[in-house]
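Missing here is one protein chain; the remaining ones are kept as they sit in the complex.
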Amino acid sequence: MRYLPHMDADRQSMLADIGVEHIDELFRDVPAAALLKEPITSLPNHATELEVERMLSRMAGRNTPASAVPFFIGCGAYKHHVPASVDHLIQRGEFLTSYTPYQPEIAQGTLQYLFEFQTQVARLTGMEVANASMYDGSTATTEAIFMARRITRRKKALISAGVHPHYVDVAKALAKVSGDELVIGTPELAKGKPGGDYEALLGQIDKTTSCVVVQNPNLFGYVADLTELAEACHANGALLVVVVTEVVSLGLMKSPGEMGADIVVGEGQSIGNGLNYGGPYLGLFACREKFVRQMPGRLCGETVDADGRRGYVLTLSTREQHIRREKATSNICTNSGLCALAFTIHLSLLGEAGLRQLAQFNHARAVQAAERLAKVPGVEVLNDAFFNEFTIRLSKPSRDVVRELGNRDILAGVALSRLYPTETALHDGVVLAVTEIVTESDIEALAKGLEEVLSC
Amino acid sequence: MRYLPHMDADRQSMLADIGVEHIDELFRDVPAAALLKEPITSLPNHATELEVERMLSRMAGRNTPASAVPFFIGCGAYKHHVPASVDHLIQRGEFLTSYTPYQPEIAQGTLQYLFEFQTQVARLTGMEVANASMYDGSTATTEAIFMARRITRRKKALISAGVHPHYVDVAKALAKVSGDELVIGTPELAKGKPGGDYEALLGQIDKTTSCVVVQNPNLFGYVADLTELAEACHANGALLVVVVTEVVSLGLMKSPGEMGADIVVGEGQSIGNGLNYGGPYLGLFACREKFVRQMPGRLCGETVDADGRRGYVLTLSTREQHIRREKATSNICTNSGLCALAFTIHLSLLGEAGLRQLAQFNHARAVQAAERLAKVPGVEVLNDAFFNEFTIRLSKPSRDVVRELGNRDILAGVALSRLYPTETALHDGVVLAVTEIVTESDIEALAKGLEEVLSC
Amino acid sequence: MLNRQGRPTGTGEGASAEGFTTFTGHKGLDLNEPLIFEIGRGDRTGVDVPDAPKVASRLGGLEREAPIGLPGLSEPEAVRHYTRLSRKNYAIDMGLFPLGSCTMKHNPRLNEKMARLAGFSDIHPLQPQDTVQGALELIDTVAHWLMELTGMPAVAMSPKAGAHGELCGLLAIRAALEARGDAREVVLVPESAHGTNPATAAFCGYRVEEIPATENGRVDFEALKKRLGPDVAAIMLTNPNTCGLFEPDIIKIAEAVHAVGAFFYCDGANFNAIVGKVRPGDLGVDAMHINLHKTFSTPHGGGGPGSGPVVFSEALAPFAPLPYVKKTEERFELVEHLEEGDQSFGRMVAFHGQMGMFVRAASYMLSHGADGLRQAAEDAVLNANYIMAKLQDVMTPAFEGPCMHEALFDDRFLKDTGVTTLDFAKAMIDEGYHPMTMYFPLVVHGAMLIEPTETESRASLDEFIGALRSLAEAAKNGEKERFTAAPHFAPVKRLDETRAARQPVLSYKNTAEPGSVTTPVAAE
Partner (left out) sequence: MLNRQGRPTGTGEGASAEGFTTFTGHKGLDLNEPLIFEIGRGDRTGVDVPDAPKVASRLGGLEREAPIGLPGLSEPEAVRHYTRLSRKNYAIDMGLFPLGSCTMKHNPRLNEKMARLAGFSDIHPLQPQDTVQGALELIDTVAHWLMELTGMPAVAMSPKAGAHGELCGLLAIRAALEARGDAREVVLVPESAHGTNPATAAFCGYRVEEIPATENGRVDFEALKKRLGPDVAAIMLTNPNTCGLFEPDIIKIAEAVHAVGAFFYCDGANFNAIVGKVRPGDLGVDAMHINLHKTFSTPHGGGGPGSGPVVFSEALAPFAPLPYVKKTEERFELVEHLEEGDQSFGRMVAFHGQMGMFVRAASYMLSHGADGLRQAAEDAVLNANYIMAKLQDVMTPAFEGPCMHEALFDDRFLKDTGVTTLDFAKAMIDEGYHPMTMYFPLVVHGAMLIEPTETESRASLDEFIGALRSLAEAAKNGEKERFTAAPHFAPVKRLDETRAARQPVLSYKNTAEPGSVTTPVAAE
């Protein structure tokens, strides 16, 4: 076995040094009935690199990569171009094969980039502090709801109809056991602002509300000014939690912080990370400094070494499970370190100017797409305002149309029936994301495809 | 431009620091007529990563990769499986973006692997010393002929008919200007030993011969014992130069050194390096220690530092162009460092046991192929003895057959007319290489394909 | 000091050794590196973006006006920045990394290559299922291996790490209990448990009660039996446990737990010690997470991403979360939504889990095979016992007898030396090693938990053992400075963690001088 350095002779002599004859003497505590006498026969034995490569390549070959076709799928995961240097750098063994920086003196590489990452996330979201990452946007959202409960000592969270339904489902599964009460909006394909239920939310906020959770841009791509909502929250002692699933939007749009958010969570996949069929992704978590001791997850902080030189360490760990155990703010341990590295590298390559240009391009391309699709008979573009994603209503059931376009090698967005199987009112809707990878001819191909499919 | 750190403001203020107003003042020595006033208009301007990736991927997509089809092409370049760790390690920036280790104190990484590489090559070839690499097998062969001339002070080299015709052509082009006389054998598709002209060579060696150059396995895959030839050379004061284009063979076969070679040159691509459509490859150069001061190329040697600790440096550079200029043994400067690194990593992963197994597998698979093809009507297997490559004679013109099989997505070896367009006697021959990437079903596909093509 | 012309880099003072101080503060290949905020500029970018098509904005008036404050680096600057940072890290690729409980084994490079195949890395989780059949097959393959290796009939693939797997397990247990109308309040956790166990139980609304350990480092079965009762929802037990010991009473424990209607959650972080040797399904386990980033070697990545699939017993299988992959005759199907009558507790995460990690784990499993995985477990146990055997005369093993995959020592051998476990660990850094896990598990005083893993050669173990012996002797010989001032040779000296917590500086505030220390603003 190429990964195991011992030869049988080594094993024998090491056993002798230990003072036993057979390896199973070291497994003496295992109840005899449970100790397997030989390798599990229902699984194959070891394979060469070439064999493994062939098996896995065969499976990979049965999937259609986003780069291979006109591609318009978003809804919480976005296809952006990631510079080659990002993947090169995150593969450096010193990053890839290290772990949580428990020994800061020999983990300054990891700690410094985490400190930089935290600062970038805080600035991007308009918050004062950010942590060193969560699993993904959905779990970060649930953690935010729980954190709001701890801060406000209230249990009722209002969740906008525009929040990604998976995120809502995750919160629901946990609320069941945590005792949080979730009031969840029902999305409508309202002309102009699909999923935009801010009026309704304003009416629901009261002194029992722990927080209001809104997504911006929301699942349907609709973007809105949240200032009024924030004010209503604050007037009632509640917190505004803003979810961002497309962080590239922050290059062009007002930050949640500027609009009054108290906690901003998000999915950071868009920057630095590939689609990866859904994971690993990168949970972002930022908030006002005054809430820092209620934050979940790791925090990296600046300090000095014995010679007074600047250095970084994990800090405020009295919030965390390994110190506080059942009193911890969260049970999270391993998080998304390497994805955070990819994010911070990509974002420092982009810089402010690059991010702004990228966001601008995304928006402009999406506007082009919306304008073109609006001309297709049987297509209605619903959003007034959007960033790089918008919803269309079709004259036919959207799932069939999307599937038919898939057969023509056009991946034409997410049919809302996929996400809301029981909300039949949404079933003629499709959400389309348009990023910098979409060309004008891709848009044309989509428009033509829709024309054909809708007219026949 | 993503690769250029300056902004225009930097440029302006740096020009001011220099004391000029315009960049062109720094180009003042350029004759005015020759200084271009603007970017060359016949070429496009800069492009984004995504654009470049798309342009190049489009071109790459128009080629058939070896891994995608049954593949039997060899003749000096071989498709072997290279472990993933090799490519990972050679991409470490400290290897990839360093240069010739002129400053040994901060190049011990490169120097140590070169020392290890030299030792591996020497042991593999059965020689005492090896250099730090040449461009490729063909240029190494020419260098060996010239080195033999310097050592023997004779000008006539006998070149076996089994030497790769490209190697012979390279030697011819240079011999034209160096004054070396090359006596080159004409290959024949002799039953049993195609290209095996050792009898003839034995008859030609005399006191004016500087060296005899043979390839083993030869171009046609034929392998032979060179002991007698070596003895004849030595009896006449000539050197035996052995060329190895498939170094994997050395895992199973007697080394050239054991058979009496004085200089061994070769193409090292087979180990650690991909096909790359012909380059970059890796020239190997090894010889007896007594000849070391006539060797071309870089040599790494052991020494000690000021504290007496072991370390490595480039050495014996009085042979080289940067010290000796027109008296140098060769003009080579930049060589194949990173390819040598890939070679040494792969070979140290293989180790003696792995190399032997790999070679054994190659040979056995090739024997299987030869036995199967021998059963195809219209196919005659010519080689008695071979390692992983052999020659077949077909009942139809080989180029047509190979092309037709290509149309059926079988890359069925090298039609000899490609290499010897004017030697019509060879035009029914095909050389096939069979490595560990060839499966039994690949062989079956080839046999079936040949059956069909030859019978219609 | 570099000041008039040069950018003062890094940490201010020049470096010194042998009486010399460098002007730049760099020391040969040991290079300082400022923060991106000190190098980068807002107007510079390392990414070329084409000019945006001219369109009328449809942002709804939400254009950002204020600057964000993000520095940009050209690609050369970025590559250099992150390369320099990386060189300040220790990693498995550099040397033995005996961080107990974390299983820092070699990460095969084939896994990385496979995970980057476009057919896996460049597909969207919401693509039509017909366009991702190979991806579903991959998930199904990993699921199959996990079920076979554990002898359990079901697996939930979506949890994102070990702790998330614990959550998954407890949510299923709670759903199962509720399904039978049996709300219970307590989860029992041994003192030696990893912090995530009690944290998870509390997160799920359970009261956590500790169960004591015997002086052999095992669960006190009698004490446990006494505590079991109808209020107990589950026990969370790590096996092999965090002392590196197999719980000999495990089957009896499972039986007793089941006898009171409770469930047995097993923390499978240490599954690597027994994979292919013992199937948790044969021990009576109801749910167990598997850290793919430990047992199956998907890299730790400086703190993740991980992956924590959970295997389930028959009793819990119906309550497992969504989504899951179903293999039908013709195709693989991804089930994303509850169907009529489903008892699943719901969804743990957007999309379908850590696909990138599944590919790596598949590559690892297929490469090792059933035989290789078993051998890996045996070698892991062999290596730990070898270390134990070779160090037991100079260090103090916490418990007697052979261990499993990690060797646990306490700090008795440092008694009266003035050297603490922390000091000892820092001295290991100077010797070229990452320290072991310190002060965990809590049941042992000054714990040092050493997990060498199976991918260390004997020569590597011997060198490590030699270093630890020498250090242990040095401590006993009164060479206190060697320890208390350690590390001497790391990129930085010992860092002040107290200051960091008392006066937290959690993000960069633009200060005057690159490399200068931030004046903390928020004092506690």
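As written, the chain order gives the labels A, B and C, with residue 1 at the start of each chain.
By definition in this document, a contact is a pair of C-beta atoms (placed from the backbone, for glycine too) under 8 Å apart; a residue touches a chain by one contact, two chains touch by 3 or more.
A quick note: this is a predicted structure, and the numbers were derived from the prediction, not measured.
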| item | value |
| --- | --- |
| Touched by the hidden chain, restricted to displayed chains | A, B, C |
| Candidates C:45, C:74, C:158 or C:238 - the one touching the absent chain | C:74 |
| Hidden-chain contact residue, picked from the options B:246, B:320 or B:442 | B:320 |
| Where the unshown chain meets chain A, residue by residue | 1-5, 7, 46-49, 51, 83-85, 87-88, 93, 106 |
| Missing-chain contacts mapped onto chain C | 2-7, 9, 15, 17-18, 20, 22-24, 26-32, 39, 48, 74-77, 79-80, 83-84, 87-90, 92-95, 105-106, 108-109, 367, 390, 429-432, 455-457, 459-460, 462-467, 469-471, 474, 481-482, 487-491 |
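In the analysis below, only the chains that are shown with their structure count from here on.
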| item | value |
| --- | --- |
| Between chain B and chain C, centroid-to-centroid distance (C-alpha), Å | 45 |
| Sequence positions of chain A contacting 2 or more other chains | 2, 49, 53, 83, 88, 91-93, 349, 436 |
| Where chain C touches two or more other chains at once, by residue number | 41, 43-47, 49-50, 75, 79, 83, 108, 110, 112-113 |
